[in-house]
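My structure is below; once you've seen it, I'll send some questions.
Only a single protein chain was left out; the remaining protein chains are all shown in position.
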Amino acid sequence: MNPLLSALAGDAEIDALLSDDAQLTAMLAVERALASASADVGWITNDAADSIGNAIAGFVPDRADLAAGMAQDGVVVPALVRQLRAAVAEPHRAALHKGATSQDVIDTALMLQLARVFDVYETRLAALLERLDALGVDAGPRPLLAHTRMQAALPTTWAAKIESWRAPLRRHLGALAAMRRMLLVVQLGGPVGDRGSFAGHGDSIASAMARRLDLGLAEPWQATRDPIVGLGNLLALISGALGKLGADVALLAQSEVGALRLEGAGGSSAMAHKANPVNAEILVALARSNAGLSGILGQAMVHEYERSGAAWTLEWLTLPPMLVTTGASLRLGVRLVEQIHLV
Amino acid sequence: MNPLLSALAGDAEIDALLSDDAQLTAMLAVERALASASADVGWITNDAADSIGNAIAGFVPDRADLAAGMAQDGVVVPALVRQLRAAVAEPHRAALHKGATSQDVIDTALMLQLARVFDVYETRLAALLERLDALGVDAGPRPLLAHTRMQAALPTTWAAKIESWRAPLRRHLGALAAMRRMLLVVQLGGPVGDRGSFAGHGDSIASAMARRLDLGLAEPWQATRDPIVGLGNLLALISGALGKLGADVALLAQSEVGALRLEGAGGSSAMAHKANPVNAEILVALARSNAGLSGILGQAMVHEYERSGAAWTLEWLTLPPMLVTTGASLRLGVRLVEQIHLV
Amino acid sequence: MNPLLSALAGDAEIDALLSDDAQLTAMLAVERALASASADVGWITNDAADSIGNAIAGFVPDRADLAAGMAQDGVVVPALVRQLRAAVAEPHRAALHKGATSQDVIDTALMLQLARVFDVYETRLAALLERLDALGVDAGPRPLLAHTRMQAALPTTWAAKIESWRAPLRRHLGALAAMRRMLLVVQLGGPVGDRGSFAGHGDSIASAMARRLDLGLAEPWQATRDPIVGLGNLLALISGALGKLGADVALLAQSEVGALRLEGAGGSSAMAHKANPVNAEILVALARSNAGLSGILGQAMVHEYERSGAAWTLEWLTLPPMLVTTGASLRLGVRLVEQIHLV
Partner (left out) sequence: MNPLLSALAGDAEIDALLSDDAQLTAMLAVERALASASADVGWITNDAADSIGNAIAGFVPDRADLAAGMAQDGVVVPALVRQLRAAVAEPHRAALHKGATSQDVIDTALMLQLARVFDVYETRLAALLERLDALGVDAGPRPLLAHTRMQAALPTTWAAKIESWRAPLRRHLGALAAMRRMLLVVQLGGPVGDRGSFAGHGDSIASAMARRLDLGLAEPWQATRDPIVGLGNLLALISGALGKLGADVALLAQSEVGALRLEGAGGSSAMAHKANPVNAEILVALARSNAGLSGILGQAMVHEYERSGAAWTLEWLTLPPMLVTTGASLRLGVRLVEQIHLV
């Protein structure tokens, strides 16, 4: 997303957590944890693990070579491992990445990145719920004309309206917490995903890696992507809940309805009197986008054989925009609730 | 779906559970439970509840009038209540549907229908897991050449392959059980969803209805549709897991790969030698369809005001095909696993 | 779609054109045209063509066997050809379907069905444009308060509003006409789509079939599905244009805006005063559904090898609901425009 559009409908904080730099840092952490865990269980020597740790600590990547490797191999890890190996003192080079495959590094690094993203989401969801609680205290008992099927219906209260915004967000906050335990797990499978390349040490290395990286433990899941798609589904639910809030606010703020007024609404290049419910509209757009993207991500479930380059790349194309969109939904949701003034 | 296509890619059993008849039966059960619960708490008299119960017991709907009402009102309940009321002896007519709105009836009836659909899914998932277990016992230790990125990779075992098919299905079986508790709840909100029309009796009527209908209890959720969309997401995951199985089977059964053979594979009108992996292909098609449909269902999260006819109708257009598709995925998944013969 | 929902949001006329009966009739017409065309060019004898014509004229299908064949082979044609062959007098049985493959029959039959569907669409589009023209004559010069970004903006005219509804429909009517020429063509390729099975007669048979069936002529297209996906895209544009009309009408008919009133609007089971813009809402739902379905249909472009059962079945799951949805959009669009009364 271009910087200008991102200022409106993106999320710089999530962008940073998903940047190439962030991914590189996470991948290096994974290689280091793999080496340490491998030494823990005697799969490589302690000297090798130290050597690898030192190499990683001082590693300066050749980014052009990484990009070329990515274009060539479809995954950045072969080039990265090549560069890293050159920085490891012999005879320890073979101990780097020993038994592992590219996907082990990338999927586990993603989990490290997602843990930070979840932090942001939880903070914003909590802030949003707090503001909705405050709005409820303030506005709750006040009457509000309910509308059904786009027609004025009967009086209800602001309390009921606000609760309809809050209830799904509370559910999603709970789902995020549950997903931390279920989703944020180590990937360690080796070339074909059965840990066969670790000569019997795979389970204990995975366990040690999980401890060191503060991730959960799981059987290899390189070709069973339902947890990733499940994450996408939750992201779409979060954006969807905020899209509903946005739609309601845009309707309630209509000139002719006037049930609320937005502080600091958007201006027009041609009509000075306009107070456009910009953030409300963007929330609707983000909801529709994330819902549709979840339908694309779901296509990645059809993962051929032990690893599908097509399905996996489809995740890379789809999940990051969904994560940013969700962040933007939460960012703008907080802002929009702050803008609401009951009339 | 036409009968011919349904024989291939549909599900007659799920069709029946979602038919107009099944919905009508469920709606009548809801109206009866509402009346009984309303009598329980003194919102209507016991005589009225009995009268309503009798009317429902002997009710024969005028289907043409229901269809006309559906086209006119966008929802069948106004016509249904009109017909039912005519069958209730006075002075009890006003007690029928008292305080309730169309959506209370339709959403709660859907929950009753879904409970039966979940029964079917769970039975089939269990059968599928059993057959995969059996295949694992039989085939597990046998070697299998793994493939990554559509290229032969390294040897693995059938055990690892079968586990990659089984693991997501086990997760989804657990998710279905969890969804029974979370999703299958009463809807009772009245015209604008705040139970205001029940003069303070709403919570206790909802509670009594839940008991009588063997559903969970929940606050009104008429405009917060994340549980429905969440169900759709789970359906897409189930079809997706089976689409992965289908893709694997179609690849492993290729003439040139020949890692398995399918008993009773499909024939061709022009090539007598063909043994087409029809069920495997259909599983892929169903997975792609359900994934995309979940992206459509997610659009229904943007639910305007207290009830959106547009968003709600979008659910009706989308969820039933998803439920049928999921049933078909499970039906064909069981059959396909039975067809597998290792070579 | 169930009959009740179909009364609201479906299309009985399109359903009939896409029914199993209609498909069977079309497939028989294709087999007959293939036989006649084959005789025309000497690929089979005139006696054989006559025999086949007689068998088809008196053919009564065994539907249970067709359904079983569909489930077994993934396509109904092998069973159909088996049944038909049994009805052809020897020595002419081998002349039936000679050189052809299932897909030749099904795709060409679909074109015959689509030609009738296009008739319906064009009639309705013309009726819709006529009603919009009439509304424009009546209402055009009258002022209307324009709204941008959900806020009252500046005065415009009803003429401008009506033209914004009409312009895309005019374009789509033109696109339908163009698609008749481009899309409605014979499929004749034989088992692997290169006409190799016709021993040099393929091109002339295809040409004769096209003439006899009043379809266009084309190279085999069994694995290049862009024309089908392109049709789906047009269908989504039609539903989308009417979804925009529906959204506008629902907004303009809001209780607080009141720029128009709908004759015969929908009623509520709980609120007697409601005049719900049901048809407008359904148009929005249909637009969202068809847009999403076009994104599913597009997945069928990735058609493996010379014929993909997965991709082709995905078309069967997706295109018929899109055709019905489009029909429903047009049906309800005409009705909605008739309901509009300016205030």
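To keep things simple, chains are lettered A, B and C as they appear, and every chain counts its residues starting from 1.
To be clear about the criterion, a contact is a pair of C-beta atoms (placed from the backbone, for glycine too) under 8 Å apart; a residue touches a chain by one contact, two chains touch by 3 or more.
Keep in mind that what you see is a predicted model, and the values were worked out from it rather than measured.
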{"item": "In the full complex, displayed partners of the excluded chain", "value": "A, B, C"}
{"item": "Among C:Leu66, C:Leu132 or C:Met150, residue touching the chain not depicted", "value": "C:Met150"}
{"item": "Where the missing chain touches chain B, by residue", "value": "147-154, 250-251, 253-257, 266, 268, 271, 274-278, 280-281, 292, 295-296, 299"}
{"item": "Touch list for chain C against the chain that is not drawn", "value": "74, 146-150, 153-157, 160-161, 163-164, 167-168, 171-172, 191-194, 196-197, 219, 221, 223-224, 226, 229-230, 233, 236-237, 239-241, 243-244, 246-248, 251, 284, 287-288, 290-299, 301-309"}
{"item": "Contact footprint on chain A, counting only the chain that is left out", "value": "1-5, 7-9, 18-20, 23, 63, 66-68, 70-78, 81, 97, 100-102, 105, 190-191, 197, 246, 250, 264, 266-271, 276-278, 281-282, 284-286, 288-289, 292-293, 295-296, 299, 308-311, 313-314, 316-318, 320-321, 325"}
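Please note the rule applied: only the chains that are shown with their structure count from here on.
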{"item": "Third chains touching both chain C and chain B", "value": "A"}
{"item": "Interface residue overlap between copies chain A and chain B, same or different (over half shared)", "value": "same"}
{"item": "Between chain A and chain B, centroid-to-centroid distance (C-alpha), Å", "value": "29"}
{"item": "Whole-Å gap between the CA centroids of chain A and chain C", "value": "40"}
{"item": "Multi-chain contact residues (two or more partners), chain B", "value": "74, 191, 197, 246, 284, 288, 292-293, 295-296, 299, 308-309"}
